[in-house]
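What you see is part of a larger complex, with each chain still in position.
Chain naming follows the written order as A and B, and within any one chain the residues start at number 1.
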Amino acid sequence: MYYQKEIILHPYPRGFHIITNEIEEAVPEIKKIKIGLAHIFIKHTSASLTINENVSPDVRSDLQKFFGRLVPDDTPYFEHTLEGADDMSAHVKSSLLGQSLTIPIMNGRLNLGTWQGIYLGEHRHHGGARKIVVTLIGE
Amino acid sequence: MYYQKEIILHPYPRGFHIITNEIEEAVPEIKKIKIGLAHIFIKHTSASLTINENVSPDVRSDLQKFFGRLVPDDTPYFEHTLEGADDMSAHVKSSLLGQSLTIPIMNGRLNLGTWQGIYLGEHRHHGGARKIVVTLIGE
């Protein structure tokens, strides 16, 4: 079974956000797959997808602080700043964290660890509604 | 062919460790696949999987030194420190390096480069026995 769907997320503010439920609810077809893979892909270069702890909000805020300091908006040598100070820093974070996740499917569900959630990394102040492509492969 | 297996690694100390053989030996079913993909997923948010040089131990120790300095345990602004100084730093490293690998399969074997090995990044001092899900897809 091969299945692909494009999802449009509602706009999120800059930061890290848990979107596990939004993804799972968008593809009920996953229930038909006993063994397989779910591939989740964000069609942008100023946002990212990553997996991290799905309970404590301070993990998301600490991550946001870390990446804000690692790639500062006011990095003096950045030249690609046409769209503002959060333009190039967002591109760097997007490559550091990556734009896709592949997650095992077992018995109709994402086979995530107990503490794992899917994070959207929104690296722009006004990134807008992000497009995500979910592809399911399995039997 | 779709195949999935959960493996429990023995506990490793903090640092980077080559686990290519442990993975390959756990899924002899790979030998039946002529063309396909192997997906390797760690079900944790304080460890990671990456690929790097499979001979020199100093690559592993240099990587450990680099990430220890990039994300220090005593980062003063971290708030998620309930489980100790290696708690939040481990979450950051886990997202920076990633929790899954997808590797091509060709003629019953992982189609890795000559110098490529699969690394476990154990980012906690006492991370315990880590769970890994290996999914094989191919024909």
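Note that a contact is a pair of C-beta atoms (placed from the backbone, for glycine too) under 8 Å apart; a residue touches a chain by one contact, two chains touch by 3 or more.
These figures come from a predicted structure and were not determined experimentally.
The copy number for the entire complex in this file, given 2 shown chains of one sequence, is 3.
Keep this in mind: only the chains that are shown with their structure count from here on.
Per-chain Cα centroids separate chain A from chain B by 20 Å. Interface of chain B with chain A (complex): residues 2-4, 39, 41-45, 70-71, 75, 77-80, 88, 91-92, 94-96, 98-100, 102, 131, 133, 135, 137. Residues of chain A that touch chain B in their complex: 34-37, 50-53, 56, 58-59, 61-63, 65-66, 70, 96-98, 101-104, 106, 111-116, 119, 137-139.
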